[in-house]
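Complex shown without one protein chain; remaining protein chains in place.
Up next is chain A:
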Amino acid sequence: MPRVYDLCARIQNGFRSRLQTIAIPETKMNLAICSVLYREGFLSSVTRGNHVGPDAQYTPTTNENVATRRLWLSLKYKDNMPTLNQLSVISKPSKKVTFSVNELKSITSGRRAKFIKPLQPGEIAVVNTNRGVLELQEAIKKNVGGEMLCRAS
């Protein structure tokens, strides 16, 4: 199954080419990260769909059509500028980055933790926790730590 960097690359390239919609492989992790980005306002919409286009009606995923299933993201632009400039991976298979709640708090307050640069105003980080894939601030609210997947700015 595709790793996080695949999603990051597709979304970044889509924004750079000023595309309206992108199709990405439909997996639970992809859907989770995209829903975080949608909630934060980077994407206009996240819909299930075909390899051709988004679904007009609800189509259940079956063994026959699973190969063609995609997630369609519609990208957001304002004043000819994309909402998302950079989506970079933090935790890599070669070097996993897992944070406790205190380390998450220090990242938000401008101090680095474990060689990860602090968050700038307007930056988002996606964390994979026991309570699901959450945005960093949501994870702090729920008092859970986890693996830092990616950061978006």
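The working rule: a contact is a pair of C-beta atoms (placed from the backbone, for glycine too) under 8 Å apart; a residue touches a chain by one contact, two chains touch by 3 or more; residues count from 1.
The rule is simple: contacts and distances are computed from a predicted model.
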Of "GPI ethanolamine phosphate transferase 2", "Small ribosomal subunit protein uS5m", "Trafficking protein particle complex subunit" or "CDCA4 protein", the UniProt protein name belonging to the chain not shown is "Small ribosomal subunit protein uS5m"
Out of A:35, A:83 or A:106, point to the residue that touches the absent chain in the complete complex.
A:83
Absent-chain interface as seen on chain A, which is shown:
40-42, 76, 78, 81, 83, 120-122
